[in-house]
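Entry: subunit A
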Amino acid sequence: MDALTLFGIFVLLPLVGALVSYFGKKYAPIIAVIFTGISGIFLYLWYGNFGSYTIDIGVKLNLTFDITTWFFMLMMNTVIFSSLLFSVSSKLKRAGGFATLMLLGFAGANGVLLARDFLSLYLFWELMSWSIYLLVLRTSGEYARRYLLFGVLSAYLLIMGIGIIYYYTGSFLYADALSGAIPHAIWPWILTFLILGFGIKMAIVPFHVWAPYAYSSEQPFVAFLSGGLSKLGAFGIFMSMYSIAGISLLQSFGTFRGVSLMGYPFALLGAATAFIGTILAIFQDDIRKLLAYSSIGQLGYVMIGLGLGTPLAIGGAMFHAFNHAFFKSLLFLGAGAVIYRTGKYKISEMGGLGYRMPFTFMFVLFAIFALAGIPLTSGFISKWMLYEAAISRKFVIVAPLMLIASVGAYLYSYRILYGVFLGQLKDEDKNVKEAPGPMLAAMFILMVPLVIFSIVPGWILGWINKILVENGIGKLNYTTFSYSSAIGGANMAVFWIAFILLLIFAMLMFMAKKARVVDQYDNYLAGEAPPSVALHAAHNYYKPLRDTWAPLLKHSIDRAYEKFSKFFAGGFYEIKRIYTGNPQDYAAYLGIAFLAFLLVGWWLLW
Partner candidate 1 sequence: MDLFTIVSIILIIITVITAIIAAEMKDLLSAAIALGIMSLIVSILFYMLQAPDVAITEAAIGAALSMAVVIFAIRSTERWEK
Partner candidate 2 sequence: MIRPVLLIALPLFFAFLSPIIGIWSKKGVRYLIIFATALNATLAGILLLEALQKPVFDIIGGFQPPLGIVLMVGPLGAIIAFIINLVAFAISIYNLKVEKEPIVRYSMLYLLLVMGSTGMVLTGDLFNLFVFLEVTSIASYGLAAYNKDKKGYLGAMKYVIIGSIGSTFVLLGIALIYSQLRTLNMLDIAARIGTMDPYVKIMAFTSLFLGFGVEAEMFPLNTWVPDAYDGAPHPISAAFASLPAKAGVFALARVIFTMFSFTNFLWFVVVMGLLTVFFGEIVAYTQKDLKRMLAYSSIGQMGMIIMGLGIGTTLAVEGAFYQMIAHALGKALLFIAAGFLIYAARSGKIEDMKGMARNPLIGIPLLIGALSIMGMPPFAGFYGKFFILMGGFSQGYYAIIALFLAASIVEVAYYARFIKIVFERGNESKVIRPDAATYVPLIILAIIIVVIGVYPKPILTVLQHVGTFIAGGA
């Protein structure tokens, strides 16, 4: 494999695909699926075929295909493949444009993963950024600008970090950053800029306000955005902390219970993100917003892991990122399937759809298990690793916040589960059909790893271990079925055996008692037909909880941003007055400018 092949398959091929699928009109999603499938096949074939390459397009792009890249590309490719497969049957408007932009975003994401110099990183980062912007623009135009502004803010924070490195090293290569040219005291600045820059894509607090709106776009895209592209933030933070700077440099800024002081504040930020995201998710009635806030919260966990920086924490973060890629895109696709069939977004208006869409229900159920960290899905292992990482170092702020967030995750998961799929079926949904084949296939593809890796976490832990070892972080203790840490670990074989026993027990219980199916209106209201809205449990769900939290929810970060932007826009209108429109004033500007230039000239040149 040479440089051009690598670049060609993972970057140029999607770009070509983007071009082709634009003209594919109705068949665009199918074409796009084929293109992503091809790159997926190559990704599978080239495992282990690692190396560094340089592409010269006038500027030199340094690309490296290694295990870290491969690991993240795997998520990216699977997620986009299933998202596009889902979109085949979801009858999008202007499907050509959709597929084109998805593939452009995919090319950008692959580029970011392959890049080992800042120029190509920034190049692909921006490519990805604006293609997402246009995808968001397709449906929620009002808020696309918000996404773009935060995207650009993230790019500019990166630029600041990159620029400082460039000032000292004169090189864009990742590898040159650690050559010692950069003074020790400058590193915190660089890392802060880079981590915040990447963090915006992960929607960490307080930069999360773009996410709920961007995640309200078309479901196949959002699945890719939340499942795939947001991992680039995790990748970037991982690279900047543990590959560009390196763990020993981080440790040299002082440690707090064995965790670098460079990383700990970001772990706190991650904990805050997990907490806030989860709390806000609980109160959402719009299923898309709920999933969006949940996504924010889950990525907070990843941030915690990356911030703590012990091998267990990073391993957990990686694993959780991997799981999140699958379960969150599965959830978004599941929600998409429901929305596609019912045309409704509000959880309180749905209900009982599990009877009508059993396969969708099953897939979503698994995703929810993984999301809530219930054993039997791989989501449990990754969360458990993160808990252990926090607990083993006695972090009294991070660990409790994580636990609260985890409880919160149960609450909102239950809201989806009960509000959408269980409970009583609405009259108008009586004729809802199961989601079309491609959608089910897409969801199935995403569900499989969640189950498999819960049985054999060793496979994925093997890859993660390789990543950790390659970057000099440490290593994990794992076997095919379990991992162990200083304070415990988990053995999935035991869990599964226990589960199967429990399952048998539950089935026996279920069969022992005869259940009676009760009609919707056959209840305590004594035959009087109640308004169906009020009957549904998802109506005013968690109202008491909401009332408790109301005083806190009043202070919204969203509103703070609005005030901030209003304040600035007002200032802009003041500045505008400089252009008075009166040519006499303008001539006077010229005279003043001349004298000013002259004075500066005297001062500088004499």
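We adopt the following convention: a contact is a pair of C-beta atoms (placed from the backbone, for glycine too) under 8 Å apart; a residue touches a chain by one contact, two chains touch by 3 or more; residues count from 1.
The candidate set was assembled so that all candidates are chains of the complex that A comes from, given by their letters.
Please read these numbers as outputs of a predicted model, since none were measured by experiment.
A.B. asks: Tell me which of 1 or 2 touches subunit A in this complex.
C.D. replies: Here, the candidate touching subunit A is 2.
A.B. asks: Can you name the residues of subunit A that touch candidate 2 in the complex?
C.D. replies: Those in contact with candidate 2 are residues 56-59, 119, 122-124, 126-127, 129-130, 133-134, 137, 141-142, 144-145, 148-149, 152-153, 156, 159-160, 162-164, 166-167, 170, 569, 572-573, 575-576, 578-579, 581, 583, 585-587, 589-590, 592-594, 597-598, 600-602, 604-606.
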